[in-house]
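Inspection log for the structure reproduced underneath, given as structure tokens.
Here the complex is missing a single protein chain, while all its other protein chains stay put.
And then subunit A:
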């Protein structure tokens, strides 16, 4: 079953189109990472799906139910991009209250367990007005998962958090994924999306420019695979022939004494190069393959 399905979903503010006819399908149990620069329309897209704002046109289904639909909200966990907390409530009361609002009351133990997951168990009874930015962010994540929803929207869940907290949150996301939850997250952190998400969508100017798994995106941008091979010295008689062969095999050859770097189109070419070096009886000491990072793909987009 599809957890999220949008058809021609658009949002305009006056004449400014922020989200432009997006068709998207997210399978149940997937972690979809939404990447884009500031103002790309990521948060607007999440806000439409979660009922914070209404679409200008198009339609969407969540967990197979046509939206907007209040009955499905019980199964949604949402961490909005920006929201302050109820300052007069303690962390634990916060979770209790919001679980009650969802119509899925929870026990005190469940609240403590979720606070433990985000590293806030020591602050369970502290009023949220006294929380730091990072603590507020963690509690915002905790409230999104407290009622054990099936579909979780996380809008930049780790921005502004310290490294240890980021690891905590990544572990939590993986744990939720293992439980079969569908997670839709946006991020500016390319490394995070690459590590955590099973599929990535790159959004620009209100459109999804490219979507797929990391491998699919790499395959699309495959011309940028860089291979560096450290080898035994090549005999001067073979040097010219070897150099010509390598120039035909790939691009941007950078050849030094006992090492060369070459950009190739596919991984198959790497095997061909290694075989060729073997033909010339050149010993290979080391092969480094540098695939395009998400950052490079993102910047190219």
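Some observations on this one:
Going forward, contacts are C-beta pairs under 8 Å (C-beta built on N, C-alpha and C of every residue); 3 or more make two chains touch, one makes a residue touch a chain; residues count from 1.
As a convention for this text, contacts and distances are computed from a predicted model.
Of the names listed as "ABC-2 type transport system permease protein", "Phenol 2-monooxygenase P4 subunit", "3-oxoadipate CoA-transferase, alpha subunit" or "PqqD family protein", the one that matches the UniProt record for the absent chain is "ABC-2 type transport system permease protein". Across A:35, A:76, A:200 or A:282, the residue that sits in touch with the chain not pictured is A:76. Interface note for the absent chain: among A:40, A:98, A:176 or A:217, the touching residue is A:98. Think of the hidden chain as still there; on subunit A it touches residues 50-54, 70, 73-74, 76, 78, 80, 82-86, 88, 97-98, 100-103, 143.
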